[in-house]
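Just one protein chain is left out here, and the rest sit where they should.
Residue numbering begins at 1 within each chain, and the chains themselves are lettered A, B and C in the order written.
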Amino acid sequence: MAETLIKVIVAGARGRMGAEAVRAVSRAEDMELVACLDRNRAAGAHRPEDVGLAGPFFHSLEACLASVQADVLIDFTRASVARTLLPQAVAAGLRPVIGTTGLTVSELHDLDVQLRLQERLGLYAPNFAIGALLMMRMAEWAARHMDGVEIIEYHHAGKIDAPSGTAARTAQRIEQVREQMEPNGGARWQVPIHSVRLPGFVAHQEVIFGGGGERLTIRHDSMDRTSFMPGVLLAVRTVMKAGAGLIDGLEHVLW
Amino acid sequence: MAETLIKVIVAGARGRMGAEAVRAVSRAEDMELVACLDRNRAAGAHRPEDVGLAGPFFHSLEACLASVQADVLIDFTRASVARTLLPQAVAAGLRPVIGTTGLTVSELHDLDVQLRLQERLGLYAPNFAIGALLMMRMAEWAARHMDGVEIIEYHHAGKIDAPSGTAARTAQRIEQVREQMEPNGGARWQVPIHSVRLPGFVAHQEVIFGGGGERLTIRHDSMDRTSFMPGVLLAVRTVMKAGAGLIDGLEHVLW
Amino acid sequence: MAETLIKVIVAGARGRMGAEAVRAVSRAEDMELVACLDRNRAAGAHRPEDVGLAGPFFHSLEACLASVQADVLIDFTRASVARTLLPQAVAAGLRPVIGTTGLTVSELHDLDVQLRLQERLGLYAPNFAIGALLMMRMAEWAARHMDGVEIIEYHHAGKIDAPSGTAARTAQRIEQVREQMEPNGGARWQVPIHSVRLPGFVAHQEVIFGGGGERLTIRHDSMDRTSFMPGVLLAVRTVMKAGAGLIDGLEHVLW
Partner (left out) sequence: MAETLIKVIVAGARGRMGAEAVRAVSRAEDMELVACLDRNRAAGAHRPEDVGLAGPFFHSLEACLASVQADVLIDFTRASVARTLLPQAVAAGLRPVIGTTGLTVSELHDLDVQLRLQERLGLYAPNFAIGALLMMRMAEWAARHMDGVEIIEYHHAGKIDAPSGTAARTAQRIEQVREQMEPNGGARWQVPIHSVRLPGFVAHQEVIFGGGGERLTIRHDSMDRTSFMPGVLLAVRTVMKAGAGLIDGLEHVLW
């Protein structure tokens, strides 16, 4: 049933996340990697063995779409690239799975409008780690029942920024839940975030809830980039469904 | 608006859980403790200051109901007591909140039938710790998305039985989720349980999920019996709602 | 062999730590509680059953020493009381075990000189929790072999000050170890301390070391005041040994 395979293009295929996505799509039984995009490559297709990756390489979307047909574009480029590439891709009928961060809210909004008009789905996810997303969603639930909460995130010593994006996003969601519950009492739910930076860590986070005489802790430990790939594949399968618009966050399709 | 207070009887009021329930009900702004039951007390009411507890004491439900009117009976007795007390209470129009364990499935079933005929709600909960219930429910969710799972439970050195009831129940639920997902593949989801027994612990549990390159851990730490009381009060408020039958597990009203 | 029992006075016997010390000394087979001191009590001895504590009560050391003979004074008062009480006690031939904090370095120094002249031992310990002391000492060892370190301390929501005394002291010792190893490189060993304040915690601390590809974590969880008593009894036994001067920290007698 080769016709039913989802045809996938990976943009930013030579970057770290992109290369993992190429491997993951190549191995997925329900997908076919039809092309890789990378602006730093010369025009034309390259043999897979040259780059250690399956699928022909193209330096632009135009060149790519002139040669191959596709359903989904996975984007792991940079904001400066993605802001032109993505509207082109959507206009060409592709369904975008966007892992690039740094796009503005209004750029994401424009993609949403464009996808609604086209009656196709896209998905934007700053984080594809299913474990991390489960953690965030669990934190929202716990926030409704426990008295207090703090977040500790642990990253390798080389990570300069703090708090991590995942920690900031987790805190924000907890605060939103509390605001809905107690419209005037949200102030005490400014969730404190502690950032540990040490060699020997990769990417870890703990959300600790405390109540009278009990504690509830949700912890996520991420070892390497492979932990993101089940989420990327889930996103590809999701955008193939009927629907319209840009889904903002993989967590919305986990339940 | 004293009329709207929920009138509560606590049975087993001199036991450890019962005494906590008496304190919790006394402090709750929307409840009134109207009586305490304890079979070991002589007949008649005792002054609260004698026992350090609010509310008159009775040695039997008959004597109690001859003196006071009530909405809810909280039962923290023993199975041998509860199996006669609870049908009496339901027949008298009380809504039971049952924390006593050891009743048989058919006894619970009979209470359910009796409550359906009366068109009133009751609630049976072997565990009132909201944090522990959140943990169990989170474990069910995570089981749908992660590859493997094990449970570690930690209790004080004096706890003889292993695994703990909470650990066994958590494992059972995870196994049920997996069986639904892969009707023929559940075998590999016999969830291993590790039981640690050491001084310095009270009651703690960790559910650890592992996937490719990531882990998700849900941990609950319980310090003392006060951690059960928010759950008991939530149960009392729940059985006052419209409905019929015996709710089996506080977790069904947490969402 | 009643002669060989260590005769102990507890000062601050009605405070929370003092009351625990009274109970611990009363139960120790090699000790005898000969008196309790408490300034808030009227003059004269009280019956133990009045206060739920063994031993006669006195309101001053003079009154006490006029009635009983003693070897050791355990001090759990306040700095304002201890700074007059302790020199008196040492002058009277007692060996002090000091748990009161807030004395100045020069006050402790004076006690040391006084004890050296008397050729007796005393012991000052801001922390009697043997587990916490082991943690601190282990942290000093690990600091010699691992690259980086951070501390997380967790306390109940009611603790206003941060960081905790134990965390500050642990950090200081680690920094001293590093300074000795790299006299000019200590700057990067300003140990970061994260303070978590949540209901459901009592007193907990984690010291996390990270190196290339590995982490070493030492964690101490303290549930209640009883965890300090083995350390208090160890201190009492220690000051009875031959020696002179004020030992600064129980950790010096743990090895």
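Rule of thumb we're sticking to: contacts are C-beta pairs under 8 Å (C-beta built on N, C-alpha and C of every residue); 3 or more make two chains touch, one makes a residue touch a chain.
The structure displayed is predicted, hence computed values, not measured ones.
> Looking at C:Ser67, C:Ser80, C:Thr104 or C:Thr217, which makes contact with the chain not pictured?
If we include the chain that is not displayed, C:Thr217 is the one touching it.
> Among C:Val81, C:Leu134 or C:Ala162, single out the residue that touches the unshown chain.
C:Leu134
> Please pick, from B:Leu33, B:Leu61, B:Leu103 or B:Val149, the residue that touches the omitted chain in the full complex.
Of the candidates B:Leu33, B:Leu61, B:Leu103 or B:Val149, B:Val149 is in touch with the missing chain.
> For subunit B, which positions touch the chain that isn't shown here?
147-150, 152, 154, 157, 192, 194, 196-201, 208-215
> What subunit C residues would touch the chain not displayed?
Residues 129-132, 134-135, 137-138, 141-142, 145-146, 209, 211-227, 229-230, 254-255 of subunit C touch the chain that is not shown.
> Touching residues of subunit A against the unshown chain: what are they?
200, 202, 221, 223, 227
The criterion applied here is as follows: only the chains that are shown with their structure count from here on.
> Could you grab the centroid distance between subunit A and subunit C? Build each centroid from C-alpha atoms only and quote it in angstrom.
Subunit A and subunit C have C-alpha centres separated by 52 Å.
> Two or more other chains touching the same residue: where does that happen in subunit B?
Residue numbers touching two or more other chains: 221, 223, 227.
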